[in-house]
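Just one protein chain is left out here, and the rest sit where they should.
Presenting subunit A:
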């Protein structure tokens, strides 16, 4: 339809323009087919091309969905197996999302690749809200960003607060050694009182729960334990091994961070595949709907042109007879 309009426009401006540029425009849209002036049949070429491209897009999205589904199966098992890992730490050190400390580090976990629905924007949104919540005159809040997508979103308005970015996490299948090296890297390069890890916890293929895990530095753990509250019970524990209590707490905090991060990246990778699967599913469905509409238009146009031709022939014949 649009093409017919373009052709009409082209004809109207034909005296003003040289014919070549129009042909160039047309050839980029339609295969080179020189329609003579005064051609009466309606061209269905544009619709046919459009249908072809929609069909190809549908093929691609379907394939992506299949790939995501098979990747999801593998990673879901690993994510579910790693769920036991953080629970002992939460049982021992409690869950302290509202702890008030000076140096907050927000670790945003995201994916490297797009086309996976809204999971990355969710983590970024939550990270930004958390940043606002934890910023104040005597406070320092920094971001550590895992994955390209959150980096691209955060660089725009909080570039100066990004301390560290890490990407290409999922080049190799995620394993604990790799994540603990990464955790070590973060711990070495960033000073923190509390690490807040934001990720999407996998719930089902269509639902992900944005989650925040908090890891406190050993000094804060000690401070909180002395102050009582949620960590008050920690003082009743006997500590075996190590030279001092501080040393054990240090080891404990580092180990906790690597374990929590390991689970977080796995859960997020799992959510990513799930989200990609449902996103690709809906875009294949959309492409299907679009194809149906285009087919309808195509057939209607075809029929209309046949009808016109018939009328021409019949009226011509009757004119001869009469």
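Heads up, the rule we're going with is that a residue touches a chain if its C-beta (ideal position, glycine included) is under 8 Å from a C-beta of that chain, and two chains touch if they have at least 3 such contacts; residues count from 1.
We take it that contacts and distances are computed from a predicted model.
The UniProt record for the undisplayed chain lists the protein name "ATP synthase subunit delta', mitochondrial", from the options "N-terminal E2 ubiquitin-conjugating enzyme", "Ras-related protein Rab-17-like", "ATP synthase subunit delta', mitochondrial" or "Putative rab5 GDP/GTP exchange factor". Within the set A:138, A:157 or A:238, the residue that contacts the chain not displayed is A:238.
Here one chain is not drawn; of A:211, A:268, A:284 or A:301, the residue touching it is A:211.
Where subunit A meets the missing chain, the touching residues are 78, 81-92, 94-95, 97, 125-126, 129, 175-176, 180, 198, 201, 209-214, 233, 236-242, 248, 251-252, 255, 259-260, 262.
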